[in-house]
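Note that this complex is displayed minus one protein chain, with the remaining chains in position.
Then we have chain A:
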Amino acid sequence: MLAESLALSAALFAIGVIGVLTRRNAIILFMCIELMLNAVNLSLVALSKVYGASGEVFVLFVITVAAAEAAVGLAIVISIFRHRQSVNLDDINLLKG
């Protein structure tokens, strides 16, 4: 079971990475990040079967922090949308040096 769980986790993570790298929509980007976080959560849960319960505790932390982060991120995205009528990341390069 462990090997299959880790394989699924890796596949989900890779899908998340590809999504981050290829998609331009900020919302989808968020979803992909969530996907990667959850892939990590999955491997943490799977591994805690072998190494003890601390992994599951980490999962709780990750979910909490991710939720908070998503709230902040979503707020930023919304205010950007209000200014620019777009959440396409190609249109947004305010951090350019």
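As a working rule, a contact is a pair of C-beta atoms (placed from the backbone, for glycine too) under 8 Å apart; a residue touches a chain by one contact, two chains touch by 3 or more; residues count from 1.
Note that in this section contacts and distances are computed from a predicted model.
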Query raised in the report: Per UniProt, what's the omitted chain called: "Carbohydrate ABC transporter permease", "Flagellar basal-body rod protein FlgC", "NADH-quinone oxidoreductase subunit L" or "Polysulfide reductase NrfD"?
Result: "NADH-quinone oxidoreductase subunit L"
Query raised in the report: In the complete assembly, which of A:M1, A:L21, A:A53 or A:V72 touches the absent chain?
Result: A:L21
Query raised in the report: Of the residues listed, A:V45, A:A70 or A:L89, which one is in contact with the missing chain?
Result: A:L89
**Report entry** Full-complex contact with the absent chain, from A:L29, A:L44 or A:A66
**Finding:** A:L29
Requested in this report: With the missing chain put back, which residues of chain A would touch it? List them for me.
Outcome: 17, 20-21, 24, 29, 89-90, 92-97
